[in-house]
Each structure stands twice: as structure tokens, then as C-alpha cells.
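Part of the complex only, each chain left as placed.
Just so it is clear, A and B label the chains in written order, and each chain counts residues from 1 on its own.
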Amino acid sequence: MSTRLGDLVDSLGGELIGDPQIGIQGIAPLDAAGPSHITFLSNPKLRSQAMATRAGALILSTAEHEKLNGFAGARIISDNPYAYFARAAQFFVARDARPVVPGIHASASVDPTARVAASAVIAAMVVIEAGAVVGEHCIVGAGSYIGRGSSLGAGTVFYPRVSFLADCHVGERGIIQSGAVIGGDGFGFANDQGRWIKIPQTGGVRIGDDVEIGANTTIDRGALEPTIIEEGVKLDNQIQIAHNCVIGAHTAMAGCVGVAGSAKIGRHCTFGGAAMVLGHLTIADHVHVSSGSLVSRSIAEAGQYTGFYPLAKNADWEKTAAVVRQLDGMRDRVRELEKQLRALSANNDSTSRD
Amino acid sequence: MSTRLGDLVDSLGGELIGDPQIGIQGIAPLDAAGPSHITFLSNPKLRSQAMATRAGALILSTAEHEKLNGFAGARIISDNPYAYFARAAQFFVARDARPVVPGIHASASVDPTARVAASAVIAAMVVIEAGAVVGEHCIVGAGSYIGRGSSLGAGTVFYPRVSFLADCHVGERGIIQSGAVIGGDGFGFANDQGRWIKIPQTGGVRIGDDVEIGANTTIDRGALEPTIIEEGVKLDNQIQIAHNCVIGAHTAMAGCVGVAGSAKIGRHCTFGGAAMVLGHLTIADHVHVSSGSLVSRSIAEAGQYTGFYPLAKNADWEKTAAVVRQLDGMRDRVRELEKQLRALSANNDSTSRD
């Protein structure tokens, strides 16, 4: 399928420099693009690659447009070429998508008291419990489970095999990927003479609009009040959000992040892969945590935070690790040296003055 | 629904100071509770909040009872207010639970040689293989899988979408949450000239009574002998227990913990989130490992252990990390300083004596 470049720009905005009649089949990377592809330049390091691309059209910033010689195709000038690329990719995916056929697969098990919009798709082997609500144009992938009283806002998509347990609510245009478990019991136990007594977890989960949740990610229900994921949050795969957390709007977390119970994360934060946040902490807005870091205290100030241990050749690491274990003693030795040096120095001064 | 406070105390014990006729609807946090709620005080830092609560009844210790003025509602005195709260919450959940309707859902696939107790619930899309046994009052959630020859003790509950593979056994009153995989193959391979040869994993998994396993947690089967989870163990979400581990009774692990193969963990231990234990280690009883720590050696003595890297502003971290890499050299420099200082000092002494 081919789209007129002019029609793409009419739809997405930006300034077109070049022939609007060019036919575009889709997106391709700089080095793989041909005359019927559109590509993009957002990283200045790739400028020379952009000069050499055979793409029919190139998305780039005004600054790069002025620096870029030697590219003969059409140009689309955008303030944010990467976001423009994202929207163009969405455009082509929507253009090429197979038509959605609404309806409930014969093998699905839907409780008669559940309300499923006529425009929704319920795939094979899905189970929907009593009182659940599935909004307009939702797609519930094969083998997914929707618990009692839970709800999906309009346009939300579950990939195959999502577990969305009782009393969980997700807003509009959400995506929940395969294997995710929303609404598992929070990890709450009281210790009584060495035995653990389960504290029933009766809060649910509330997820705002435009949230994406990755494969095999888990979000526990709250103990008494719900766990909250605000609008626009993006969670990658295998993330664990414990009970009663609040994840602020538009925060993004990469794979394998863990957030312990009752942590309150601000808005517009980012967490690198495998970062961990301890419980009951408060993290301000616009905090960025590096991959592999463990956040062991609240953070009140925006900024980039890091706490991981530098990688080394194993033999070097063993030496360093040995010293790290003795660091406390080493500080004392340095202090003692300073003291002796002061004494010696004073003595020498007096000797010299003699 | 409302319960007479006196009936609650008759059921759970503790000393009631106040009107047994008060009607209690349920549990609420200190700040949200009203006259028909019961709440609790277990953390002395919340004493002023407890003084101001509007709750109809308050669970607290004798010590707090004596310090707490200004709260006019009923009091329940307990040695362990948090455990009392847990039991009260269980009481209300049981009171309000919908009646369970035993039986096998029409869509389930149950092998004719499997034995399912008449009082058990087998939900939609469940698959139960040959020779499996499901005990009295078990609930097997929608889409769960029970492998050949596996068994569930009385009262055990699987949330939707559990994978419980062949030759796995769980005791009574267990809870296994959605997405958990019990009995996957242990990671066992022999290397032969650069190729990995799979070692079949034929041990199963044995899980004791009163064990809870969180969402998307994985427990591998043993290579030849079973992997063992003793009674009363509580595992949070996304924990990985490798083949041939033994997790001692009443040990609790928070989310994202990993335990490598053949590790033997003691009883009554706790592991903070994302702690990791290397293989073939032995950990004593009553060991407590902090979140994010990597246990790289056996621990023979009870106590609290920690090994993570302190979080810092990224710029500070970069400076520190640079020094950490040079630590080994720094130790040598300190030693050299000490030596020189000794020499200098000896020299000065002799000079002085001259």
C-alpha cells in the first residue's frame, strides 16, 4: 500500500520541503530505507548516515535541515523528529491494520451480568466474571481473564493471556501486555510468634487513561485502599509494583524495575532497567533513576540519581572488593596519618626554629 | 453488614474495654475510619493519629492503651495489635464472602483419572491432567493448569492462570497467585565443546502447608530430587527459586528475590525485595537480608546482612565510582604513606635525640 507524502503531512503536520506526490509505503531505518520509505534523523551522530540514505523522505529538525547537505529526497521539518516518527509509524500501522471484527468468540466464557460493548472484541478462551464492564472498541486477547466488577475504558487493548483480577479498573486507550497480572494480593502479613498471618488485601487497582503495561508485569491490589497508576504511565516488562503504590502521571519505567509497598513516585519520572525503590518512600516529580540503582531513601529534588557498582574484570574486582570491605578501617588509617603528620610537622617546625 | 463488637472479641480474643453492642461494618485505616469501623495502632509514631480517629473501636497494646488519652471509642487490648488486625480483617472478609458453589465448570478439561473432591471449585478453562488430585474445598481459578500426578491439599486456592506442572505437590490452605509457574525445568546443562546438553529435570516440587506464592513467581523442579518449600513460607511476586533449593519454614521473601540452584535457606528468614542468593549456599535460621543485597557466601550466623551500593546524585556517583575503581591502588598508597611516616618519624626521633 502506498500513501501520498502530502497526505501524510496534511494528517500529521510539519513543514514539507519536496514533492508531495511521492508515494510512501512505510517507515524504515536510515540504512535500510529506499525511495518509497520515510525515515528520520533525531540523533546528530547519525547525520552522515542521513546524508547517504536512499529514503524518499526524511523527518528532521530545522537545525539538522540547515546542516544536512547531499540528501536529495523530500524533507519534513519538525520540532521533534522522533515524536513525528512515532506518529508516522502509528499512521502506517493503522493504515495497514486488518479490519477488526467485533464480537465474542464462541469459546469465551462471559458471565451474563458482565456488560461488553457491541464494538468490543472478546477472543478465544477469554473468561469474564460477573459485573465486569468492557468498553467500546476494546480488544480482549485470547485467554485473558477479567475478574468480578472490573472495568476497561473505551479503546483499551489486552494482549493474549492477561490476568486482570476483581475490582481493577483501567481507563481509556490502555494497553496491557501478555502475562501481566493486575490485582494480585499485596504482600501483607503480620508476624505472630514466628508465623505469618495473612492480611486480606481488599483494595483494588486504579489505572488511568493512556497507560501501557508490559509483559509479565505485576501490579498488586492495595490492602485497604487501591494501588494507583496515573494517566500516561508506561511500564515495561517484568516490573513489580507492590500494594498501595502511587505511580505519578507520565512516569516511565524500563524492564525489571521493582517498587516496594506504599511508595509514592512523582510525575514525569524515569527509571532505568532493574532499578529498585524501597517501601514507603516519596520520590519527587522529574526524578530520573539510573539502571540498576536501589533507591533507599526519599528523593525530594528533581535530578538524575545513581547507585550501582562499577563493573570490572573479575580479578580487579576481587582486589577492589577486598578493599571496600576494609574501607571503614582505611578511613581511620587516613585520619591517623593526618594526625601524625600534623604532629611531625609541628615538631619539625619547632626543630627548625631552634 | 454489621457485627456486634462483643461477638468479634468473643471470636478473636483480647480484652474489650467499651460497649460490646457497637456495630462494626469492617476495617478502615486510622484516618478514614468512622463510628462503624474498627482500626488499629501498632506503630507508636501514629499515636496522635489514633487519638484523633473517629473509629468505633481501636486495637492496641497495653502500653499504648495507657499512653492514649482522648480516644472515646471502644478499645481492644492485644499483645500483638497488628496480628489482631490481620485476624479481624480475615473475619470480615469471611463474613462478607460470596458463598462458594462447588463443581467443575463446563469448559474445564479434567482427565477422567484425576480425582477432584466434590467440595472443590474448578473454574472455566482449567486443565487437569491424569492422576492429579484436588483436595476438599480447593478452588482452582480460571485457566489454571494442573499437571500429571500433581496434588493440592485441602483448602488450597489457585488464583486464575496458575501453571502447576507434573509431579508437584502443595499442602493444605495454600495460596498460589496468578501467573505463578511451579515445576518448570531447572536450568541444568552440561557443556560439551561449546554446546549445551540438557540435563532432564525429573525431581518435582514439594510445598508444605500454609504456603503463599505470589504472582508470576517461578519455582523450578529439582534435577533428580525435589525442590522443597517448607510450611508457612510466604513468597511475594516475581520471585525465582531454582532447582533443588530448600526454603525453610516460615521464611518470607519480598518481590523480585532470586535464589540460585541448590541453595538451602533457613527457617524464619526474611529477604528484602530483589535480594539475590547465589547457588549452593547455606543460610542459617533467622537471617535477614536487606533489599537489593547479593548473598555471595554462606551465612552461618543469625542477623541482618546488607550489601548494596549507596544511592547518590549522578554527578557525585560518577566521582565516587571513579575512586572505587582505584580503591586497590589507594590502599597501597595509604600503606606507603604509613611506611614513610614511620621512617620519617624514626629519623626525627633520632635527630631530636642527637
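Methods note: a contact is a pair of C-beta atoms (placed from the backbone, for glycine too) under 8 Å apart; a residue touches a chain by one contact, two chains touch by 3 or more.
Worth saying up front: this structure is predicted, and the values here are computed from it rather than measured.
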TODO: Tell me, please, the full copy count of this complex, given that what is shown in place amounts to 2 chains.
DONE: 3
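What we mean here is this: only the chains that are shown with their structure count from here on.
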Task: Separation of chain A from chain B, taking each centre as the mean of its C-alpha atoms, in whole Å - done: 26
Task: Touch list for chain A against partner chain B, complex - done: 107, 109, 125, 127, 143, 145, 147, 161, 163, 165, 179, 181, 184-185, 187-192, 194-200, 202, 216, 218, 220, 224-225, 238, 240, 242, 256, 258, 260, 276, 278, 290, 293-297, 303-310, 312, 316, 319-320, 322-324, 326-327, 330, 333-334, 337, 340-341, 344, 347-348, 351
Open item on the list: Applying the document's contact rule, which stretches of chain B touch chain A when the two form their complex?
Closed with: 27-29, 32, 80, 82-83, 85-87, 89-90, 92-93, 105, 107, 123-125, 141-143, 159-161, 175, 177-179, 212, 214-216, 232, 234, 236-238, 250, 252, 254-256, 268, 272-274, 291-292, 308-315, 317-318, 321, 324-325, 327-328, 330-331, 334, 337-338, 341, 344-345, 348, 351-352
